[in-house]
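Of the protein chains in this complex, all but one are displayed in their positions.
And now, chain A:
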């Protein structure tokens, strides 16, 4: 094999070497330090955080201008299962969560909203301030419970 051909093989060798060393190195770092994940979402303005404030007593009955939805959790089973719910921009969705164990829901609006719920029945409010389809998802198991059609 000529020197020129050998020279052209250099990238192949380099890439293989880099690939092998990368594979070797990849095993060391832990997958993710999820325990300390700190999301720094610039758009998470303070006023948006207030929208998902849990209200743990059921005394505030849904008023006329709200939409009420009940979510039930039994073990890993959730209802509803990806149901569409129509909601107005700025309208309040009152989410009643009836769960046999604590967990967390994510509201995939922009910015995201999180709802932590405990075992038992709890009531939470969601508002979305821009038109769009917003998924309400459970984490672990990952399931889409609701799709809010906000207009």
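Keep this in mind: a contact is a pair of C-beta atoms (placed from the backbone, for glycine too) under 8 Å apart; a residue touches a chain by one contact, two chains touch by 3 or more; residues count from 1.
In this section, contacts and distances are computed from a predicted model.
Trainee: Would you kindly match the missing chain to its UniProt protein name, picking from "Transcription antitermination regulator", "Branched-chain amino acid ABC transporter permease", "TldD protein" or "Fenitrothion hydrolase"?
Mentor: Going by UniProt, the chain not displayed is called "Fenitrothion hydrolase".
Trainee: Which listed residue, A:72, A:91, A:121 or A:147, touches the chain dropped from view?
Mentor: Residue touching the chain left out of view: A:147.
Trainee: Touch as defined at the start, partner being the missing chain; which of A:92, A:109 or A:127 qualifies?
Mentor: Touching the chain that is not displayed is residue A:109.
Trainee: Tell me which stretches of chain A touch the chain missing from the display.
Mentor: 4-5, 7-12, 14-16, 18-19, 22, 26, 31-44, 49, 81-84, 104, 106, 108-112, 114, 116, 128, 130-135, 137, 139-140, 142-144, 147, 149-151
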